[in-house]
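Every protein chain of the complex appears in place save one, which is left out.
Per-chain residue numbering starts at 1, and chain names A and B are given in the order in which the chains are listed.
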Amino acid sequence: MRPDTAAGPAGTADLVDDLVAALAPDRVRTGAVELGLYGRDASVLSGTAAVACFPLSTAEVAAAVRIARRHGRPFTARGSGTGLAGGAVPVGDPVVIVTTKMDRILAVDPDARVAWVEPGVINLDLTRALAPHRLHFAPDPSSQQACTIGGNVANNSGGPHCLADGVTSAHVLAIEVVLPDGTVTVLGGLDPEPAGLDLRGAFVGSEGTLGIATRIAVRLTPDPPAVATLLLDFPTVEAAAETVSGVIAAGILPAALEMMDQRITEAAEAFAHAGYPTDAAAVLLVEVDGLPAGVDDAVERIGAIGRAHGARAVRVAADDAERALLWKGRKSAFGAVARVAPDYYLHDTVVPRTRLVEVLAEVYAIAERHDLGVMNVFHAGDGNLHPLLLFDARQPGTMERVHAAGEEIVRVSIAAGGVLSGEHGIGLEKRDLMPLLFGPADLDAQARLREAFDPDGVANPTKVLPAGSRCGDLQSIPEGLWV
Amino acid sequence: MDLGVDDDELASCVACGLCLPHCPTYRVTGEEALSPRGRVAAMRQVQWQGVPPDDSFVHAIETCVQCRGCETACPSGVPFGHLIEPTRATLAEGGPFPLRRPRRLVRLGLRGLRHHRLLLAGSSALAVAQRLRLVPSRLSRRLGLPARLPVRRPVLRSSGDDVWLFTGCVMDAWMRDVHADVQRVVEATGAGVALAGPGAACCGALSAHAGLASDARALAHRTMAALPGDAPVLVDSAGCGAMLRDYGHLLGTDEADAFSARVVDVHEWLADRLDALRAAMPPAAGGTSPDRPVVAVQDPCHLRHVQRAHLAVRTVLSPFATLVELDDEGLCCGAGGAYAVDQPDLAGAIRARKVAAIERSGAPVVASANPGCALHLAAAGVTVVHPCTIVARAIGRPDAPVPGAPAGSPA
Partner (left out) sequence: MTAEARPVPEAVAAFAREVGPAAAGPVAVAGGRTQWDVGRAPRAGGADADLDARTADEVREVRAPAGIVALDAADMTVTVGAGTTVADLDAALAEVGQTVALPDPPGATVGGVLAVGRSGIRRLGWGPVRDTLLRVRYVSAEGDVVTAGGPTVKNVSGFDLCRLLVGSLGTLGLLAEVVLRTRPLPATERWVVGEVDPFALVGALHRPAAVLWDGTTTWTLLDGHPDDVAAQAGGRGLVDAPGGGPALPPHRWSLRPGELRDLPARAGHRPGGFVAEVGVGVVHAEVAPAPRTVEPAVARLHRRIKDLFDPTGRLNPDRDPLAA
């Protein structure tokens, strides 16, 4: 039984008819309740879509883009909608182009270590499909069981393993894209040095503003022959932070290096029972991989460095089951927080590793000043800090305090030599904070790149760059913009 | 419009999206409206923002399998079952939503479940009709019936009063041989089994899921009255077990709470008595070990996500079979009680995913502790056996191989 597609928001009847003709009646949606769902992603922001459609092929994506243009509408691409910065939130009543039905792994070449995938393939599904070849897709964001490869490309997603392996940009070789004018082309290539500028690299992380990826050639990473996982606990945060610096300075590049503060360790342990010490001021979860002798050597040296900085205990997982248990403790942190407080807001900032201790102290102070709870998870390997602010949204005035605290945390991070976002992207959420990191000439340069791809401003408008980024920018803000 | 959903529970979702890959309808469509997060957001639009329910809303709600897989996956502990059930009940009560014909038939059928003798007689008649080729197999499949209903059923007799065995409605009519196997296995541990007879026929689960709340409550009262006392109530159908354990919530009385506390899935009960079962295994004849069938364990959603008792199945099976795990994290098979009849396209697509996972596992036989799942998978050609049937064969008649396992296969 198909939903009624005849009635849609005012003024969209012709648009809907054209989309139906180009795609199929049951893959164009105008039902009010359903469209309301496409007004949101996993962020706290929302917008309104004029119509949502589900293409099955590159040709259909291109047709949808052209039809949107013909009717004077912008377009916004969407995968699973797990973005936390509002990148998929529709602004300006666009056509929402949902890629989730383009979910095929098209070809896997284990010898060349390349796979072509459609944008709707779920990240973890790809890695699981590669397991028989003892290969995997390296970027592993914590949303990997739900997020799509297309979304990973748009956000230049990271994950705990990106210190050693690199972010998504390092794992994408070529991208077939539908450009904002509806042209289909391929950026990059399977050869190592495609002709000309690295347009592929410019496209990764562009958050849907330069076009829509319809096929992606991803680089496949061999599974490491040996892996070891350690848990270290410390009496002070400083000791843990110094250990992190010491490990890196000693030339050890762990596959993953995660730090949790006491508050979040307590919450996680109560939920997961992984044996984490709840009286430690901070714990480090470290994973090293590679060839056996190198791994054994790294384990020994990490333990020694930890103890030299005052680690109370160093626990090395004896087998896969214990490894899984240690990781369960870390991965439960997010879920455990959700059961401790009615609401929470997950922040995403990056600071140089060497400034972690002072930034953490400021984060605690900021939370206290705004009368909010806070717990911290830190991808210590690459400086990515995730403060979780805890609150009860039903109390009046709470969200204002949450946003104010969030902005202060961002400012503190940038002042310490960090950047605006490590994983979540800019989207809508941090768009107006871009001037904290970039001056007018910097924003103008980014706007020029965007203008080269999208001179008419139809691809996911109002995202990433604040209004006026392009010197002489006379674009008007669409009506009904909600931020 | 008030859907009858508790506002605090409705507020607990933070839209993180981690439920999406664990939802069977999202997995086969990629559509937000057919995901738990989307359904919660849709309920909020209707109950909080006054958005009028439209066809897209009805479609989102009526396509939920109610497998509760999202509850297991949700980091925030959203009680999705408590959100979808009152919403479905509100929709079923009528109003501006046209009820489509298949659902009316289903409601009629569900009302018929109250009358167990009628069900038995009707099933026998259908069984004969099938053998006389008066009922095309396509129709059987469409109605969710086995291709060959049993004409004769074993007679079950009580053997004591240590435990009750709940026999249910459809399972008793169509798969009573499984109850016979379960009874034999339970008795092998030394316990006497009491049977309630037609009074405790239907637990009410199908009615509750269809939104027929008052029918469900009436059936609950009848069932409780037919199973008096303090003895544990063993259930060998995951769907029924989940429902019986939920009577406390459904009826809200102390009596119902006390009853629900007595209910236990048969595998959980057996898992505590494994030594007795092992002892009941006949010694290997002539030094050769008995054939251990290779079995993939399918987790019925009501066992895995509602009762959280699926590990007990593995505990009970492992002395008697070589177990293979499916690689799909227990995703629903699409049976969903009457779902396969109500939403055949989606149920078929969801089943295809499960069948593919079974094929990837390489196991020739699937063990399923729920009749609905068993029938649904069998209709796609999968060989499905109840776990207790495997145990019964192992302890009772080791020379009778498990259906589907090759004769004389090595242990």
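The rule is simple: a residue touches a chain if its C-beta (ideal position, glycine included) is under 8 Å from a C-beta of that chain, and two chains touch if they have at least 3 such contacts.
Note that the structure is a prediction, hence the values are computed from the model and not measured.
Engineer: Who does the absent chain touch among those shown?
Structural biologist: A
Engineer: Which of these touches the unseen chain: A:77, A:108, A:284 or A:350?
Structural biologist: A:350
Engineer: In the whole complex, not just what's shown, which of A:47, A:86 or A:205 touches the removed chain?
Structural biologist: Final answer for the missing-chain contact: A:205.
Engineer: Please pick, from A:109, A:392, A:432 or A:456, the residue that touches the omitted chain in the full complex.
Structural biologist: A:109
Engineer: Touching the hidden chain in the full complex, which residues of chain A are there? Just list them.
Structural biologist: Against the left-out chain, chain A lists 109, 111-112, 155-158, 162-163, 166-167, 169-170, 179, 183-187, 190-202, 204-206, 222, 224-225, 245-246, 248-253, 290-294, 297, 350-354, 379, 382-384, 414-415, 417-426, 430, 434-446, 448-453, 455, 464-465.
Following the convention adopted for this analysis, only the chains that are shown with their structure count from here on.
Engineer: Note which residues of chain B are touching chain A in the complex, please.
Structural biologist: Where chain B meets chain A, its residues are 11-12, 14-18, 20-21, 29-33, 38, 41-42, 45-46, 51-57, 59-60, 75-77, 100, 327.
Engineer: Along chain A, where are the residues that touch chain B in the complex?
Structural biologist: Chain A reaches chain B through residues 1-4, 29, 31-38, 40-42, 54, 80-82, 98, 100-101, 103, 120, 122, 124-125, 128, 143, 145-146, 334-335, 338-339, 342-344, 394.
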